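First up is the structure itself, then whatever we jot down about it.
Of the protein chains in this complex, one is absent; all others appear in place.
All chains are identified by letter, namely A, B and C, in their written order; residue positions are counted from 1 within each chain.
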Amino acid sequence: MYSLDEINKKMAHSLVANLGITITKASATEVEATMPVDERTCQPFGYLHGGASLALAETLAGIGSIQALGENEFAMGAQVTGNHVMPAPIGATLYAKAKILHQGHRTHLWNVNIYNTTGELISTCRVLNSILRRQ
Amino acid sequence: MYSLDEINKKMAHSLVANLGITITKASATEVEATMPVDERTCQPFGYLHGGASLALAETLAGIGSIQALGENEFAMGAQVTGNHVMPAPIGATLYAKAKILHQGHRTHLWNVNIYNTTGELISTCRVLNSILRRQ
Amino acid sequence: MYSLDEINKKMAHSLVANLGITITKASATEVEATMPVDERTCQPFGYLHGGASLALAETLAGIGSIQALGENEFAMGAQVTGNHVMPAPIGATLYAKAKILHQGHRTHLWNVNIYNTTGELISTCRVLNSILRRQ
Partner (left out) sequence: MYSLDEINKKMAHSLVANLGITITKASATEVEATMPVDERTCQPFGYLHGGASLALAETLAGIGSIQALGENEFAMGAQVTGNHVMPAPIGATLYAKAKILHQGHRTHLWNVNIYNTTGELISTCRVLNSILRRQ
């Protein structure tokens, strides 16, 4: 298990920091984060790029699976689905909440919901991680 | 229809430029692009972040649908699915190819394949865009 | 709004009856049903066919959207995703619960969870319905 501080430092030189994502909770069953809608995460028409939502979802699921795993195990994103239900304009802050739905020996399945400040659902995603063991 | 030059300029202050994506072809039925695997698109373990693949896929589908639409129409990503089949290490360049599968009045469905330099499949995605009309 | 009795009768000569599905609740926001694992819904190795889960999910979402719609509106399944997390042997009875996640003017998004008798999650699905209006 890594601390929040360790996790956010580890993400410094990666897509995660590049999108302005901050992890605010990271247990083995629930992970939470914030992400701003700004030049780093928008499309050219002034709204959140749906791809940023999917990247946020896959980030949370990946961190949660790492928190659940032992030293010689690691997780790789295998399959992701996402439904975008509402736009979010530049200037908004997004709140993402991931919960594990199934923690198997070979796969972990996560649900990730992304909300705006007033609690409206922006996107809802499922992430399936493959669990690998170093031999 | 926008020229490649116009499209890449439009993307300057958005997620698309932020991920280092360059559009190299943009018709109403086929869109192509490149994306580097570097600090902007990787996870902390030295490989492509799967979320960058999904953002790349949604970018290409969005641009293709715009090319297919008239002046008072626009496209919004509604649903995305992606399967990640192979990792790509930092330093790699990715090649993405989007083809339209169905161009309806209300929705466009795109397939987007992402390859590495040697032509191996990295990720394969489906993007469903909702088509809206200003009234 | 149709009564449960009307709904189950309407389904008599369709895939729904063919799979042994019985609708047990049908509001505009929640739909529930049961489905047996038997010769009608299994694969040849003695377990639930995953395709039966997906058909069950799409059935519940379709009925829920119909309950939410007016006389000149109808719903068509546009996109479905499903994760199978546990097998179910022949002889089991499945319990499915659908909840609406987003009721838009043009689309409805449903989550459908399928459980066994002891409440374990068998499959979890998302169904996106297109809403059409007769003119």
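Criterion: a contact is a pair of C-beta atoms (placed from the backbone, for glycine too) under 8 Å apart; a residue touches a chain by one contact, two chains touch by 3 or more.
If you're wondering where the values come from, they're calculated on a predicted model, not measured in any experiment.
Across B:9, B:102 or B:133, the residue that sits in touch with the chain not pictured is B:102. Contact residues of chain B toward the unshown chain are 81, 83, 85-86, 101-102, 104, 109, 111, 121, 124, 126, 128.
Contact between chain A and the unshown chain involves residues 78-79, 81, 106-107, 128, 130. Residues of chain C in touch with the missing chain: 10-11, 13-16, 18-19, 39-45, 49-52, 54-59, 62, 74, 76-84, 87.
As a convention for this text, only the chains that are shown with their structure count from here on.
Note: the chain lying farthest from chain A is C, by mean C-alpha position. The largest tally of C-beta contacts between two chains is found for A-B. With centres set at the average Cα position, the gap from chain B to chain C is 32 Å. In whole angstrom, the spacing between the mean C-alpha positions of chain A and chain B is 20.
Among all residues of chain B, those that touch two or more other chains are 78-79, 81.
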